[in-house]
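Each remark here refers to the structure printed beneath this line.
All protein chains but one are shown in place.
Moving on to chain A:
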Amino acid sequence: MLNIALIGNPNTGKTSLFNNLTGTYQYVGNWSGVTVEKKVGIIKNKKGNLIDLPGVYSLSPLSKDEAVVSNFFVTETFDGMINIVDASQIERNLLLTLQLLEFEKPVIIGLNMTDVAKRRGITINEQLLSEKLGVPVVPVIARSGKGTATINDLLTDDLKVDASFTLKYGPIIEESINQIIHLLPANLSIPKRWTAIQLLEGNAEVRKYIRSLGDGAGIDSIIQATNEQIADETAASNTSKWIYSVRKAFIEELIQSSVVTEESENKSLTDKIDKIATHPFLGIPIFLATMFLMFKLTFDWLGIPLSDILDGFISGSLTTWLTNGLNTAGASDFIKAVVLDGIVAGVGGVLVFVPQIFILFLLISFLEDSGYMARAALVMDRTMEMVGLNGKAFIPMIIGFGCNVPGVMAARTIETPRERMLTILLTPLMSCSARLPVYALFVGAFFAKYQALVVFSLYVLGIVVALTLAKIFSSTILKGEFSMFIVELPPYRMPQGKALLRSTWDKGKGFIKKAGTFIFGGSVLIWLLSYSGPAGFDVPMDDSFLAMIGNVLAPILAPLGFGTWQAGASLITGFLAKEVVVSAMNIIYHVPNADSLQGLLSNEFSALSAFSFMVFVLLYVPCLATVATIRKEAGSVKWTWFSVVYALVIAYVLSLVIYQGGKLLGY
């Protein structure tokens, strides 16, 4: 079995190629830092595994996702690499290629984005490039799959190593390389020359690894001495700069001979769209308008009509079939109750919102694949800087609108640990799609005319609370001076229909899966708790265990406007997954469909307390899956607890203010 790693600069189409070569789907998007962890797939030709990695500019990491790659190089064994090179940005892409070639493993260069390069008037002589670098160069268009068959064919059992490539870094460095090589452990699993060069360049991960193998003091002093010598004797001020300039000079020569660029001075579409999207004054309003439009589509225009149809089906035909089926099969009353009152009410009650959720996912996928994400980061940077974050933190937040879990993961691309931690803590405040069913239920009942507007206000509230807390946290518990922001702005790309559907399905799949697991399990549990009580089974619901649990919370929640055991019980179970709040309500109020539940709710809630309830659901605690992800990403139990507790506190306070304030104002 071969293990082939995919390595290349960010946003060059590595994952697109991965998907093509393995026939699977991993997350693709048009900005730098989509992939943040290692993903493994089986190559279609069955010759081995393909490993997709985050994009990197060089092997010395600045951020957490980049460290994943450096770590991969030093600690894992693999047989070869596919280096994806963006043909339209070949110069800077080759800087990484040189470091890969030094690793003395077989390399295949996939020259991607050849369509873009062609449009820009760039012609690359891949034959010549291949000769000079000593490795195969295959032009591909990863997006459409053109040329991927050639790569597939090259991935055979006898990948050949071509160790002939060596770039000489001049006498001073070469001398130091030799000295370091002598000090390295004899049985080192990674190439020694490569290791020496990376150490001289200041690669922190490699240094950490070498130190872990033994005493590195001798090496450290060589690095130190080389640095001083370079500063004294050359024009460069330190070793890494010198190495950079040697590589750059080599690449320039390479490009001179094998790349032809014709000046094409026509303004690209990207420039035109950017005129509007990053317009000095319209930038932020445009972002908000885009979001508002999203909700108009999700709710008023498309989502509600579709989910009404689905609701009709589930509470109508499906229930009738199931009842008949269960009767024919001679199921006991208990089984019938579990299925109809528990599962159908609980899971079905959430499934009716599938259309809304899928439309939202489709729109988010469109944003992700268009190239707008990086622009949103740019436009928001000034605001984010004022609250102690940087514009890049906005990308995890937008992703969080779909689901908080990948949102929290996406924080890996943020370079400074402090800002990354802040982003991890605050992303759960973004209103994810799981909260959508709760909103849909309540706005339908209480704000029929202004559905999109009310939901929009909740999303904005999430952002505002996150930014406010960012300010508070960054000036108290997560203090720090340093903040940095540089973002690559990729050209806009029209998302392709097929890719868009794949990506929507990939996100939506998670929701359906949840319906089959957490929501299913939650529904059965809730039903059981509502069916049983201290007096036995089939008790009146007010005497059930569920009511007892809910009653503990009710007095605490009363000042917020929803002090019923029903609200309390559904909020507790909502910790599993926020959709379960809706499942719980469906089971508790035991109604056949969403319409009649909305009717019933209007007896229990007022418009004001409904809003207060929605705000509470928005903020109260991250769901189970998100908490687990925070634990993993933050790497600290303390911060995980903090994320749960602060959210509860802020939810309580805000709901209280909204409900009591609203009452004072006479609502």
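As a convention for this text, contacts are C-beta pairs under 8 Å (C-beta built on N, C-alpha and C of every residue); 3 or more make two chains touch, one makes a residue touch a chain; residues count from 1.
Heads up, the rule we're going with is that contacts and distances are computed from a predicted model.
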Missing subunit (named according to UniProt) among the choices "ABC transporter permease", "Ferrous iron transport protein A", "Chemotaxis protein methyltransferase" or "3-isopropylmalate dehydratase small subunit": "Ferrous iron transport protein A"
Residue among A:S58, A:T97 or A:T148 touching the omitted chain: A:S58
Residue of A:E37, A:E76, A:E91 or A:E253 in touch with the missing chain, whole complex considered: A:E91
Selected residue (touches chain absent from view) among A:K118, A:K132, A:K146 or A:K248: A:K248
Chain not shown: contacting residue from A:V260, A:I335, A:M484 or A:V653: A:M484
Selected from A:L6, A:L98, A:L159 or A:V379 as touching the chain missing from the view: A:V379
Residues from chain A at the interface with the omitted partner, ascending: 57-58, 60, 62, 88-89, 91-92, 95, 120, 237, 244-245, 248, 270-271, 274, 278, 280-281, 283, 374, 377-379, 381-382, 385, 391, 415, 482, 484-489
